[in-house]
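Now for chain A:
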Amino acid sequence: MRRTAPYLRLPRRRFLSGAAAVVAAPYVLRLPRATAQEKPAEIIVRAWGGVWEEALKTGVSDPFTEMTGIPVRHDLTEDNEIRPKIWAAVDQGRVPPIHVNWDTTTNATKSALRGVTEDLGDLPNLEGLLPLAKPAGLEGWPLVNVYSYAYVLAYSEKAFPEGAPESWNAMLDPAFRKRVAMYDDGIGLFAPAQVAGGGRFEDIPDNMEPCWEFFRKLKANEPLLGEDPDFTNWFQNDEIDLACTIISNAREAKQNGIAVSWTVPKEGATLDTDALWIPKGLPENELYWAKQYVNFALSAEAQQAWCNALGLPPVRPGLEPPADLVGDIAYPASEADLDRFLRIPTPVLVEHESSWFERVNEIMQG
Partner candidate 1 sequence: MPREGKEVGVTVAKAQGGDAAEPMVRVEKVSKRFDSVLAVAEVDFTLEKGAFLTILGPSGCGKTTLLRMIAGFIEPTAGEIWIHGRPVGDLPPYRRSIGMVFQKLALFPHMTAAQNIAYPLRMRGFPRDEIGERVARYLRLVRLEGLGERRIHELSGGQQQRVAIARALVFEPDLLLLDEPLAALDRKLRQEMQLEFRRIQRELGVTTINVTHDQREALVMSDRIMVMDAGRVQQMAVPETLYHRPENRFVAGFLGLTNFLPGVVAEVGAGRARIRIGERLVEGRMADPGIAAGTAVEAAVRAERLRIFDEEPGAGWETLEAEILEVVFEGERLVYSARAETFGDVVLRFVDADPLRHRTHRPGERVRLGWRSSDLMIFRADPDTTRTAGQPEREDNEP
Partner candidate 2 sequence: MKSCRADIGTGGRSDRSFGLRLLDLAESVRAGLFPARFSVWTPYLYLLPATLITGILAIGLAEMAETSLHVLNRATFRPDPAYTLANYAAVLSKPVYLRIMLKTGFAALLVTGFTLLLAFPYAYFLVRTPHARLRRFLLVALFLPFLLGQVIRAYGWLIVLGKQGLLNAALAAIGLGPVSLIYTYGGVVLGLVQYMLPFAVLLLAPALTAIPHEVELASHGLGATPWRTFRHIVLPLARPGLVAAGVVVFTLTVTDFAMPEIMGGGANDFIANAIYDAFFQLSDAGMGAALGIVLTLFASLIVALAFLLVGVATLGHGAQQDAGAGR
């Protein structure tokens, strides 16, 4: 699940995009006058590595430091590994190891259910966000979704000279034996697999046999199972031709000069969101500045730079999409575009995703 063990990180690549220009734009942080909170020595934000960290740094963290003078440190501990640490810290009344967690919405929701997240309802920048930003199935704002992203079908252009594959079933083609890849827990592929396997999207989670049948067939094709940076890596090293991955990873490979493209096949593609949340147990002043960080991340300027660097549609409407993704099938520009995508409700994911992971694991480790 978007695992990014430190050792799996790609070499840092200087991120070249128009984002830098946006950073320079003047921005006024709306600080309530009455609370002149002491500044902490640093704000620690857990992040994913590779293109993800790069985008956060140029889009949010660096401008935040510039404005407030507070250095931001990115903790690249895996999302899955930081979670139990935060849970344990909150349980034991200790100060949590990070200030802000950048997390998948599903995992963030689990933490929210466990009650370890601070409410963000008082952030001024919540105003005017797309409905997508509001956490589903939860009271208030224990987390805020920051952008959406599609799990696309990425392909190497060399293997598809005729153009993009039309269906997810291309992954089952024996011609690509050992040259297809997916997330090691199957994330992002459940909904397309259900549809491509002949089932109905609406049957999730009650009847997912078509989905599992798809995974079983895929297993016969000996897929590689990995995490975010692996896909970029594998495309660059010519290990794979097809992958179900987040658009950002494929785009990273493409920007590195690899002939990689992506598509949303006829069955649709999973659309999901990532979130920011703040763990409970921070000292008052640190909580204050952590909230300021999240607030800033939701500002138009930060959203523009951060999300464009990632190639993902932000939750703040009315921003410019990145030039290379204008009109891209995997970059929803309007509410209408969202119809192409398969969106499993977060409460369903929270309740069932672990058992789906187990199921995939069962099939793949066979």
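What we mean here is this: a contact is a pair of C-beta atoms (placed from the backbone, for glycine too) under 8 Å apart; a residue touches a chain by one contact, two chains touch by 3 or more; residues count from 1.
The candidates came about this way: all candidates are chains of the complex that A comes from, given by their letters.
Everything quoted here is computed from the prediction, not taken from an experiment.
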| item | value |
| --- | --- |
| Touch-positive candidate for chain A in this complex, from 1 or 2 | 2 |
| Residues of chain A touching candidate 2 in the complex | 1, 5, 7, 78, 80-81, 83-84, 87, 110-111, 113-115, 178, 184-185, 219, 222-226, 237-239, 350-351, 354, 357-358, 361-362, 364-366 |
